[in-house]
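Omission of a single protein chain aside, the complex is shown with its protein chains in their original locations.
Order of writing sets the labels: A and B. Residues in every chain begin at 1.
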Amino acid sequence: MSLAAPLASGATLVLGGARSGKSRFAEGLIEASGRPAFYIATAEAHDDEMRRRIGEHRDRRSGLWTTVDAPLALGEAITAHAQPDGAILVDCLTLWVTNLMLAGADIPAESEALATLLSQPLPCPVVLVSNEVGLGIVPDNAMAREFRDHAGRLHQSIAAVAMRVTFVAAGLPLILKG
Amino acid sequence: MSLAAPLASGATLVLGGARSGKSRFAEGLIEASGRPAFYIATAEAHDDEMRRRIGEHRDRRSGLWTTVDAPLALGEAITAHAQPDGAILVDCLTLWVTNLMLAGADIPAESEALATLLSQPLPCPVVLVSNEVGLGIVPDNAMAREFRDHAGRLHQSIAAVAMRVTFVAAGLPLILKG
Partner (left out) sequence: MSLAAPLASGATLVLGGARSGKSRFAEGLIEASGRPAFYIATAEAHDDEMRRRIGEHRDRRSGLWTTVDAPLALGEAITAHAQPDGAILVDCLTLWVTNLMLAGADIPAESEALATLLSQPLPCPVVLVSNEVGLGIVPDNAMAREFRDHAGRLHQSIAAVAMRVTFVAAGLPLILKG
């Protein structure tokens, strides 16, 4: 099975664990389409470890990509850069949830607004990457539990409106929907 | 694919992470059958957070449901409420394991007894929800490791006798068995 399945129209959610190859799989979906793409990055480099991880992701991508930073205003960035014949990759939703929590935002409302945007006809394919974080032991830390709840509910909302949902493990896809 | 697949006879195990939509998926299986159902709750509200979570689950369910509390005597509750034309939802096995640990019970023996009960012909479908908790980093805490071991072994025992096993991620089912 080729990792370079044809890029679905509408929204595609790519879920996976840490270092599961989910970003690379999502990039592969878009690169195989040959479309010029916007990479919408939600990451903010708070420390050296984050700066290194962001740099590694950036170095891997080819010249087809234009990077846009959207730590908070994700829906606006998708709307602004969705062009016919283009493509959008959002990497990743879990960092967006983290940023929203740090900013004291209304996360259920933000999640609902993103799901509503993605449920409407989109000018181009939008692939969203996110970390599945709910399959370990319940965290001791109340904020980590809250984060896990927000992320899980967001995944359910986006999965419900997405045309395709893929779970990636060890770089390999399992189709959940589509 | 409809979430409302026909309700299998015998036991169905629904595994998933935190906020994966596993309870809602399990409720959907039973509600689609139109059968009056017993909701066997293993949760005990030790604090406000738990009370809120239990309340959210309860508010979501329709009037078809009768709630029964069974923090420890789960097999007895299943036997007492299994009626022809009815259905049973157990939510969830991981909280039952937690309660058994706090009560100092013999968990391998309790797990074996539940698997034996579920391996026998049942008067009605029984759907059991549980958290997959073994896919994160090994916990520092010895009790958390012990819990994780008990939960994992219980899942294997129940899955071996269940007619159907489903893994739920982002509200979407992956069929493991059945």
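Definition applied: a contact is a pair of C-beta atoms (placed from the backbone, for glycine too) under 8 Å apart; a residue touches a chain by one contact, two chains touch by 3 or more.
Since the structure is predicted, the reported quantities are computational estimates derived from the model, not experimental observations.
*Asks:* Which residue, A:36, A:71, A:123 or A:171, contacts the hidden chain when the whole complex is considered?
*Replies:* Within the whole complex, the residue contacting the unshown chain is A:171.
*Asks:* Can you say which of B:11, B:37, B:151 or B:172 touches the chain missing from this structure?
*Replies:* Only one listed residue reaches the unshown chain, and that is B:151.
*Asks:* Can you say which of B:17, B:86 or B:125 touches the chain missing from this structure?
*Replies:* In the complete complex, the chain left out is touched by residue B:17.
*Asks:* What chain A residues would touch the chain not displayed?
*Replies:* Interface with the chain not displayed, on the chain A side: 1, 16-21, 49, 132-137, 139, 144, 147-148, 169-172, 174.
*Asks:* Mind pulling the chain B residues that touch the left-out chain?
*Replies:* Residues 13, 15, 17, 132-138, 142, 145, 148-149, 151-153, 155-156, 158-160, 165, 167, 174, 176-177 of chain B touch the chain that is not shown.
Here is the rule we go by: only the chains that are shown with their structure count from here on.
*Asks:* What whole-Å value do you get for the distance between chain A and chain B if each is reduced to the mean of its CA atoms?
*Replies:* Between these chains, centre-to-centre, one finds 30 Å.
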